[in-house]
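Let me give you the structure first, and then I'll get to my questions.
Only a single protein chain was left out; the remaining protein chains are all shown in position.
Labels run A and B following the written order; every chain starts at residue 1.
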Amino acid sequence: MILDFLFPKEFDFFTLFEEQVNYAVQAAGKFKEIASTPGLIEESSYQAIQHFEHKGDDATHAVIDQLNKSFITPFDREDIHALTKELDNITDVINTMVGRIKVYKIPGGDKHLMEFSRVIEESVLAVAKAVKGMRVRKNGTKAVLEHCVEINRLENVGDAMRDAVLFELFESKSAIEIIKWKEIYQDAETVLDICEDVANVVESILVKQA
Amino acid sequence: MILDFLFPKEFDFFTLFEEQVNYAVQAAGKFKEIASTPGLIEESSYQAIQHFEHKGDDATHAVIDQLNKSFITPFDREDIHALTKELDNITDVINTMVGRIKVYKIPGGDKHLMEFSRVIEESVLAVAKAVKGMRVRKNGTKAVLEHCVEINRLENVGDAMRDAVLFELFESKSAIEIIKWKEIYQDAETVLDICEDVANVVESILVKQA
Partner (left out) sequence: MILDFLFPKEFDFFTLFEEQVNYAVQAAGKFKEIASTPGLIEESSYQAIQHFEHKGDDATHAVIDQLNKSFITPFDREDIHALTKELDNITDVINTMVGRIKVYKIPGGDKHLMEFSRVIEESVLAVAKAVKGMRVRKNGTKAVLEHCVEINRLENVGDAMRDAVLFELFESKSAIEIIKWKEIYQDAETVLDICEDVANVVESILVKQA
């Protein structure tokens, strides 16, 4: 229409955020499977994680491109930028961790890593709910904030898990095993940190809209 | 008053920055005590550091909340954001380092870590003076810049200390000890890096006001 220029439509950024978070959810689910499957990681699982990471990158680039083209945005430009970057980070760090699992020949079946993978999946699912809840402006706020509280709680759970597991690791393993596992457990905890970063961005967006 | 809307008062951000930096000073002081006390870290010292970290977080959130509500700010919004984040980082990294000291069962009394703790306290005290000096706009600038120069000097001291201590570490310890101590010494040096980041933000604020 000729007046489109005068009445630009607001682009639906939420669809892209939901796409990003869906890749994070799929990566977290696949990581849970990898952590619990005995033996070395299967090539198909490794490829699946890389696929989610690439698709997540594409979605991030789509957000940035759209941001550069849009005059009207659903919330502050810098917050859109921060949200899309942090969502991308979730899938990136899962990918980094799984890459290390492959290179270090970390076998599946470690009970600590399995526990981490369950907490990570819970946290990423809460991130997905928070992001999806942002569409529903009025009545959704309370539910979104509750998901953010849950994400913060799981980050604290992860901190305590990492401390306990490192404590045990230094008591019981050889130096080379310590080098490998320490990095993997810290990666796992970093995923939870990034989920918390997403929750912080979401909360800050809601505060500004209140 | 009915005209408050027309003449909004500038919020006193400096009080919050001073609160933040006071927690960093207290954390640095407690860390010096931890580093010099023989034996494993006492639970009360560990709790004290966590307390300063939590209080520092609260002060940071107060700054961000206030920033989102304020129309008038004493300097650029992005600089307020950067300053509060970096001040928070000081206490965060001290907390991370002390957490590792607990998990790795690092005993107090190591002469290198004691030396680091003294340099850290000096640097954080210089940060406190620089931040407190920012209130006094006109005549304070020169003094503030001198504190920033001192913070930069201490960061260089820390770099040299870390290099010397890592050099010695690799010559004299077992692999497991190297893994533990290397991380602790690098944390210590990171605290000094962050003090320098604060000094850079402060300098950049003063330059813009000149």
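We take it that contacts are C-beta pairs under 8 Å (C-beta built on N, C-alpha and C of every residue); 3 or more make two chains touch, one makes a residue touch a chain.
Just so it is clear, the structure is predicted and the values come from calculations on it, not from any experiment.
When the whole complex is considered, the residue among A:114, A:157, A:175 or A:207 that touches the unshown chain is A:175. Residue in contact with the omitted chain (choice from A:44, A:68 or A:172): A:68.
Residue-level contact of chain A with the missing chain is found at 64-65, 68, 99, 102-105, 174-176, 179-180.
Residues touching the missing chain, restricted to chain B, are 163, 166-167, 170, 175-176, 178-179, 182, 204, 207-208 (touch as defined at the top).
Heads up, the rule we're going with is that only the chains that are shown with their structure count from here on.
As a whole-number value, the distance joining the C-alpha centres of chain A and chain B reads 29 Å.
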